Structure formats: structure tokens, C-alpha cells
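Note that one protein chain of the assembly has been removed; the remaining protein chains are unaltered in position.
What follows is chain A.
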Amino acid sequence: MAETKEKSLSDEKPKPRVRPIVRLGIFLISHSFHVSVVCCTAGVLALFLLPVLAKNTYISENALMPGSASPMLSNQHVSDGNRLVKDLTNPNSKSSETGIESHKIIAQYMLDLGAEVSFHKFHPQMNQFHPLHFFSSPDSGKIQENYSCSSYGINTVGIIRAPRGDGKEAIVLVTPYNALKSGFGEALSLGIAYSVFSLLTQVTWLAKDIIWLVADSQYGEYAAVAAWLREYQTPKFSSLSAPNAEMCPDVNNLFELKGHSISGSKFSNSFRRAGTMAAALVLKVRDQNEQFEDTISIYAEASNGQMPNLDLINVVNYLAVHRQGLRVNVEKLWSLLNSSWLKSLGEIFESLAKVAKSLYPKWKFGIPATEYVEGTATLASSLYYQALGVPTGPHGAFRDYQVDAITLEISPKFSLDKVWRNDILLRGGRLIEGVIRSVNNLLEKFHQSFFLYLLTSPSKFVSVGVYMIAFALLIAPLPMVAASLYVDANSSSKRSKGDSSTPSAITDTDEHSIAIRSWSPTTSFMIWVLLSILSLLTLNSVLASPLACAKATQEKEWALVKSVTISSVFIGLGLMSVINFATAEIGALLMVPMCLLAQPLKLDVRAGTLRSFCRMICNLVLGHIAFPPAAFFLLKGMLDGFGNANVGDFWMWVESLWAWNSATYLFIGMVQLPCWVLCISILFHTC
């Protein structure tokens, strides 16, 4: 990118002896219109070609060796798991108000297996906004003052020490469990985890410690796991923060009871640790299911579009499909599956591939149309969830500490007989056992396979080298157009280099200035819009008026503003593509056409030709679409139907981005909105 930029930027009059690279740059700049049309179309086309270009996944790390050993999980372990499920679903265990009883049962079961057990108490943390969270290390320094004894959660942690290991590495198994209102699915997931756990206490091949975390999900699954991880990775040494939870009598009660009943056992009050985590698996079982076969869904997106190493997904996919006969699912945008235009696009690609194959039999790149549609739906959802920057499950907490983690959600075909339950326990347990055994074989942490990829199906992926091409094509015209505008404006009037970017600094200030809690989302959204318009207009009249006095500079001023806008969009998009690719891609789709086409409406009206009329219409349409709330409504309306689209939804959506520290929030506030304002100011420029 930098190279093309370097090539394209040369604001020099042609001299007799010009270096070829400069000549190429001059050529590109002088034909920037054609170049940008070609590049943008190619960029959009390449985006739609991605499902065709997706490669099959393969297991890159040899040490993993998935499925090379036959599963050891037997019916004995399954019946152990069944026992736990029965005890937990027993109505007697739910007598206590805080659900401590069920935690005690779980702890007792773990102790009986000979594992080390401890309880971890935590307070659900309010979400705080750390705008530069992704710039720095995960920190422990968030100490809250107002603890109350009524709101705390208890994680039960069981640790098996590996007979072959040195205690420096560990594998984590997480099962979210809400003791107060647990469904049958959660109990079943505990049953699966327990059967695996009971097997792992007996095996000899274990080289990494196993941590089983029963996360108390009454304040959300993510919060519980995040609290435990924070305690695990960044211990607090201050004496002030430690005794907070211990002051609550209820918790102390719990410990005392334990201490009495099992003296001299491996139960401990203090926080227990094992080694560094190699991988983490979050296991869930869904209560209801509409499907006709046992499926397993994989959720992998962590905060800011980070993904776990592809090898982890590969191992799960390989074992589930080839060993346990489960169907593997990744998220899809279901509404895209029925769209006819996508189907016809897929058919076009298919027929093109057929033609190519008839021309030269070794060209085999086509995929069937239905597969294309499915791939696109998966890719779209993959892009969307990465772009949101909000983790799709408790596994997201692990990624902040560089631990690869995924959530597996088993959705069995629903029936209540015991055979079926045993079957799910056996297959689910064997899958988990296989994955743990593979990860156990690892010598180093996951590093062989990709971290930057998009999934188009559980067994197909698009790597960074491929999807970056689409993005690079899309934003390649930006520097050229910026340079050509700058050259034009500079050569005609050298003096008009005023600070034309005054509005750019404004929008993000009023974004933060509003901290409205009590109003409904719709009102707060409206207030935000009004306040921003007001502050923009006042600032515009205060700051931008000195520029208006010189008539001569006016004519080219919009070109300079456009040049500045385009360069800042280019820098912003380039930066965002490194932080979170999906956001940058979606942002580029919205903003690049708008920025490239923007031209004062007055000029177009004055010209009065068909071409300028078309451009005017395009400008108006794009100006509406690229406004982030409008884009949000449009997307939501297309996916869910326009009936239930609400003005307040956007506010809620942005608030959730804020609460999850998403970089997308910053992108919208600091790149997209200011550039949209600049483009609008170009459109309504008085020249």
C-alpha cells in the first residue's frame, strides 16, 4: 500500500528527465478517475469472490495429532456424569437462596475424584470504558469501592495435577452454570465435563494440568470467566482489596462448612493456580433444539475481532465430524440464505468456472451455487461479529490474555430418554477428551496456523493474504485522488492552504459529552443528534468564517477539503484494518464511494448535464447511506424487515459497543462521523 502511495504521490510538473517511478505516479494521478472506478469495482468484486477463493482447512501443527488415539471415555465415566446431573437436577439441591448447595455438590464430586478444589468469589464488575484498551496490557488496577454482600458470584475451580507434567502448563475447561435457575442443558454440560474430568484423573498421559472452571453465570457468563481470569493472571497484592468478599458472612459460612466436613483434604480457601494456559474450551449444551441431528456450534470471535488460532477450530471440527459424527456449525446470517440475487451470483460464478474448466481442465476453482450462498452467509456473519468487536461468548475473556479459546455449544436432538442422554454424554465427552488430548500433545503454544482469517464454513477459511487484496483494491484509489486534488488545487492557487479541516475535530467531542442514563434510547439518540448539529453549526460559524472572506480561494477550497478528507479516511481505514479488519472493510464499503464522489451540489446543478445529474443523485443517496445510524437501520431493515426497526436501536447498539470497549466505537466516532461531516460540508459548499 505504501508503495503504491509513494508511486502515486508526486506533485511535480513533468520535466525532461523524470524517474520512471515518478512518471508512473504522474500517469496514475492524471488518470485517477479511471483508476478509482476500476479499483473500487475490483475491490467489491473481490469481496464477493472470497467464498470462491476460500481454502480447505488443514491441521498445521503436527504435534496435535487429533484422533490418533482411540477415546478412553467409557460407560463408567458416563454413568458418573449422569449421577452428577441427577443430583443437580434434584429439587432438594435448590433449597438455598444463593445456590450454594449446588456448588457444594459440585465441589464434593471434584474432591471425590482427588482434584484440588477451591472457590473463587467475585463481584460483577461494572463496565468501564477504556478507549485505548487495545493499546495496552490487560490491567488489574480496577479496584471498586462499593462492594455489597448481596451481589457476588462463586466460581468453583477444580484442578488435576498432571502426573507427567511439571505444572507449568494447563488446559482450561469452562462450564457456565447458574445455580439459581439452571436449565437441564447446563446440568448436562456439567455432566459431560465431569465425565471427562473423572477420566482425566485416571489417565497417565496427561502432561498439562487440567483446570475445570464452573463459572457462576448469574451475572453473565463473560463476567464470571473474566473475573476469574483477572484474578488468575494479575494477582492483587494490596491488602485492601482482598478481604472484601470475606467480610460477607454467607461466604465464610460456606468455607467453614467445607472445612468441617472434609478435614485434611485437598480443599483450600486460597486461590489455586496451575501453569500458563495453553488453550481453553467453553462447553455449553443448549436446552431447545429444532434440528434433526446432533449439531455442535463453534463460537470463536473475541473482542475487537480477534480470533483464536485456526488449529484449535480445525481440531474440534476434525474430531466432531470424523470421530463423533456430529454436525459442526458456525454462525450464519440466515436471512442471506434465501436471497435470490446471491443465488444468481453464485450461479454466474459456477457457470464461469465451468467455462474455465472446459477451456483448461486444471482450472478448478468453482463451487456449487448453494455452497456459495452458504459460504457468503457464513462470511457475512463472520465479518459482522468481528466488526462488532464484542465477544460472542465467555471465550472472549481468554483472548485478552493471549489464550486461545472457543465456545462449543452442543445442541442435541431433543428427547428425554436415558439412552439418548447417555449417548450425548458419551459423544460430547469423547469430543472434549480428544481435543484435550491433542492440546496436551502441544510442545509450544499455538502458533503454526492463522490468527487472522475469516471462516466461510467450519472447514473453509479465507486467510489474511487473500482478504487484504479486496480491501487494498478498495482503498487504493484514495491516495491517488487525494494527490491529484492536492496538485490541482495547489497549482491554481497556492495560498489557499487554510485549515480546511476544522469540522473534523468536533464530532468526537460531542460524542463523549453526553452521559444520559435515565432517558429512553430514542430520546437520548434524538438529543445527541440535535446537540451535535447545534455544536457543529456554532463551531462552523465561529471557526470557518475567516476563510469565507477571500473570494478567490473559495473556488478551490472544496477540492482541498476533499483532499484532506480523503487522506484522513485513508489513514483511518489503514489503521483500522490492522486493529480490526472487518470494521475497516465495512467502513470502506460505506465511505470510499462517498468520499470519491463528493462534489459540491451547486457545481452539479450549474453544469446541468446528465453526468452531473447522475453524480448528484449518487451523492445524495450515498450521503444518506454513509451516515452510521442510517447505515445501521438499512442493514437491520434488510436483515430483519423494516417493521421492527426502531430509532433507539442504534443508541442501544452503540452503548453495547461502548460497554465492551470495542474499537469500532472509536472508529465510528473518530473516523466515520467526522469524514461524513466533511463530505456533507463539501456537498453543501457554497462556491
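Please note the rule applied: a contact is a pair of C-beta atoms (placed from the backbone, for glycine too) under 8 Å apart; a residue touches a chain by one contact, two chains touch by 3 or more; residues count from 1.
Criterion: contacts and distances are computed from a predicted model.
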Chain excluded from display, named as in UniProt, from "Growth hormone receptor", "tRNA pseudouridine(55) synthase", "GPI transamidase subunit PIG-U" or "AP complex subunit sigma": "GPI transamidase subunit PIG-U"
Touching residue (missing chain; options A:S102, A:S198, A:S567 or A:T583): A:S567
Per the touch definition above, residue among A:L24, A:L53, A:A353 or A:L452 touching the missing chain: A:L452
Touch with the omitted chain, as defined above, among A:L199, A:I406 or A:A482: A:A482
From A:S79, A:S268, A:Q402 or A:T538, residue that would touch the chain that is not displayed: A:Q402
Omitted-chain contact residue, chosen from A:L575, A:A607, A:L634 or A:A659: A:L575
Footprint left on chain A by the chain that the document does not show: 2, 5-6, 9-12, 132, 134-138, 306, 402, 451-452, 479, 482-483, 486, 563, 567, 570-571, 574-575, 578-579
